[in-house]
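All protein chains of the complex are present and in place, except for one that has been dropped.
All chains are identified by letter, namely A, B and C, in their written order; residue positions are counted from 1 within each chain.
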Amino acid sequence: MRDVHALEPTRSRLGLREVGVSGVRKPLSVRRPGGAVTLHAEFSVHVDLPASRKGSDLSRNAEILAEIVDATALRPVASLEEACRAIARELLLRHSYAHRTRVDARADHFLPRGVTPGRRSFEDFLLLADARAQREEDGSLSAESYSVGAEALGMTACPCAMETARARLEEEFPLLKDPSLASLPIVSHNQRNRTTLLFGFTEPAEVEAEEIVAAIEEAQSSPTYAILKRGDEAGVVLAAHRNPKFVEDVLRDLLTSVPRKFPSLPDSTIVRASTRSEESIHKYDVTASHEASFRELRRGLGT
Amino acid sequence: MRDVHALEPTRSRLGLREVGVSGVRKPLSVRRPGGAVTLHAEFSVHVDLPASRKGSDLSRNAEILAEIVDATALRPVASLEEACRAIARELLLRHSYAHRTRVDARADHFLPRGVTPGRRSFEDFLLLADARAQREEDGSLSAESYSVGAEALGMTACPCAMETARARLEEEFPLLKDPSLASLPIVSHNQRNRTTLLFGFTEPAEVEAEEIVAAIEEAQSSPTYAILKRGDEAGVVLAAHRNPKFVEDVLRDLLTSVPRKFPSLPDSTIVRASTRSEESIHKYDVTASHEASFRELRRGLGT
Amino acid sequence: MRDVHALEPTRSRLGLREVGVSGVRKPLSVRRPGGAVTLHAEFSVHVDLPASRKGSDLSRNAEILAEIVDATALRPVASLEEACRAIARELLLRHSYAHRTRVDARADHFLPRGVTPGRRSFEDFLLLADARAQREEDGSLSAESYSVGAEALGMTACPCAMETARARLEEEFPLLKDPSLASLPIVSHNQRNRTTLLFGFTEPAEVEAEEIVAAIEEAQSSPTYAILKRGDEAGVVLAAHRNPKFVEDVLRDLLTSVPRKFPSLPDSTIVRASTRSEESIHKYDVTASHEASFRELRRGLGT
Partner (left out) sequence: MRDVHALEPTRSRLGLREVGVSGVRKPLSVRRPGGAVTLHAEFSVHVDLPASRKGSDLSRNAEILAEIVDATALRPVASLEEACRAIARELLLRHSYAHRTRVDARADHFLPRGVTPGRRSFEDFLLLADARAQREEDGSLSAESYSVGAEALGMTACPCAMETARARLEEEFPLLKDPSLASLPIVSHNQRNRTTLLFGFTEPAEVEAEEIVAAIEEAQSSPTYAILKRGDEAGVVLAAHRNPKFVEDVLRDLLTSVPRKFPSLPDSTIVRASTRSEESIHKYDVTASHEASFRELRRGLGT
């Protein structure tokens, strides 16, 4: 039986950047301090295809995912990004004609959150990871790179509407100008904020997903919580209005915080951050994004 | 060539409630006061299938949609619901073996909105419609019913967090208890609200989609707008905080407003309303829904 | 501090059918033969609201979810539907003003699948469950009902296109009419099929989600698999073309199989089934749905 994939292309000779499978969903067991945790991960895995070959052996992609990911049920892996890296290397090994590979993954993750220990419950976050590998001229695998990141929901309150609302209210309520009310939190629009932070590495590095989530939450006007009794709601609302932020502020505060929060990461680390405000006063969203190296952020430049 | 669909079922004899096509997208021209407007509509159309027949003639569903909807490019139809009713009747005519039919449609619609005429721009809303028809024992079509509705985004501010925030702030800022500040709008959480209102009829009735959208917007804490210059933002924020609403309030205010806003609709009209608050302080949504007849709402009962 | 939710409604008195929270995502540990498995579940939980009360105490919904679902990390629950039933009961206990409650849940589930044991890997399915409870006049909880179900992807091949293709091909290839080729599988369109089966109970019953998934897979033209080496692909393709099915066939075969496959379920069990064919020859989907009791299905009637 002929291997149709290995034939020479009949109609058009053209190397392709990426051929692969997408949307493969798997349980992935990862080691955490308190024991193994099962992530529900979705993978996309790709290799390039040389001009000389009709098709990519895609059943190998599915086999590699099954071998590496399913095996974690018995032997949990260190992290989502470690799984991606192992898959990327194995893809290059088994697709002998390929020179480059890319693996992308996302996974639900649950972390305990609460305004007090008694209000703590599991809330959902998104973990992100990818890995790339490349085969050198001499056949060795090299030029590996990978990313690890997370997305967290939180809340922002708008500093601009707050200031213009104060101006309007001071006209209507002159007592509001009393110095004792100078720091009174004033109404503004506030909304769900969705922020993503990713670290890209070209050499192995240690970073915990939980710390990435925490960095994001600290950059928003306030984290949000599943369980809020009546008094708690006011606490979150006041905290957010005392810390009003544009999406620009969320992004800048997040980016400038990472050298301090992740001091051991190398200068070559690439930071990609994006944030989305699901505006309460508009039907559309407001977004911001940036990319910079740790070197730039440490120098305080960033552009 | 045998008509496989018309064969008797081989393995199992069982009449089926609904067989049809779903997700058929079409441009639909409707007559509006200022001239024809093109909606981008998505249709699902179904008929029942008797036990004696293997398959439903689904190519007829696609043909009917093409004939009725595509024809509106030249001769616009009165409304989305009129298109649904025509499709429902035609389905029963051409599926001679069917007894019941259901047509569902949704369409993007754009309406001009703005805090002032100078700030007006097109904003997007969702129109909803469905139609059902039934064949009587004597073969006549009857028991037609249909619905018309809309979904609109707006904003809600929470009355509870506002009250508990005031209590907390009065402790910190005693001057806030001054009677002149009694009506000062106080910080709360506010967010995107998505509300749907549908009217179900068993006899022809006249209702404009624009008036359904307007009824929804009036029931939210505030409408939202695409263009808000700095002063406008404060105006919307203050309006919403002077009109704080739970999802329960949005739904009740909407439901109790419809007999007044749509006085000509018959008592038999069924009102279905639902609302979703994309909470700024939670990662999940808060929802409410209700269904009542105009008769119940006019009597002020509603349960 | 006033409890704003417990106030009488100010603007409109109207009891509401459902008020609740939606999209609450949680890890849920369930007991399985081989040990506990962690589902990633999404819950929506609702109670009704009497006319006399302004708001529903929604923080209780979040608390109940946290208590019952988070606790399964230490003490796994029997099943998704058992979690729903426990949540429904607790909602009525803690919302003393409510008369009815509804809990809906969906969860990712992974089951090993493969054309041979050596090709086995985890594939994803969707589990579905809901529970309702009602408070009687005398204050007792009763009229409980719940559902359990699943959704599975598979493949269908169209019997009609196959027959018309054969007619066309016999004209072009007269040898195809040779009796020895009478059972040769002929080309048709085939596609992803997505089928859901739910059992609704008014009294406790035992049914395994894995068996619901298996019943669905058996009703499709063929199951689908993550790992298919070259020869395996042909096997799946041939199996599907030897078992061509309309959506009507999938639904009827599924519905008529359940009395045999689930003999212990009571006559009062309500079966709801729906199927969607993501047509390869159309841009839209073809769907079918039905609902019948085990009593009807056992009598072979079903309409």
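Note that contacts are C-beta pairs under 8 Å (C-beta built on N, C-alpha and C of every residue); 3 or more make two chains touch, one makes a residue touch a chain.
Because the structure is predicted, anything quoted here is derived from the model rather than measured.
The chain not shown here is touched by just one of B:Leu93, B:Ala167 or B:Ala226, and that residue is B:Ala226. Contact with the chain that does not appear here is found for just one residue of A:Ser22, A:Thr116 or A:Ser142, A:Ser22. Contact residues of chain A toward the unshown chain are 1-2, 4-5, 9, 11-25, 44, 46, 49, 51, 54-56, 58, 62, 159-160, 163-164, 167, 246-249, 251-253, 255-256, 276, 282-292, 297, 300-303. Looking at chain B, the residues touching the absent chain are 1, 3-4, 24-27, 37-38, 40, 59, 62-63, 65-66, 69-70, 108, 110, 120-122, 124, 226-231.
Contact residues of chain C toward the unshown chain are 123-124, 153, 155, 158, 160-161, 164-165, 167-169, 173-176, 178, 180-181, 184-192, 222, 224-226, 228, 230-231, 233-238, 240-241, 278-284.
In the analysis below, only the chains that are shown with their structure count from here on.
Taking each chain's centre as the mean of its CA atoms, A is the chain most distant from chain B. Interface of chain A with chain C: the two copies contact each other largely through the same residue positions, with over half of all numbers used appearing on both sides. In terms of their C-alpha centroids, the spacing between chain B and chain C amounts to 26 Å. Rounded to whole angstrom units, the spacing between the C-alpha centres of chain A and chain B is 35.
Each chain gets one centre point, the mean of its Cα atoms, and the points for chain A and chain C are 31 Å apart. Annotation for chain B: residues touching 2 or more other chains are 160, 164, 167, 282-284.
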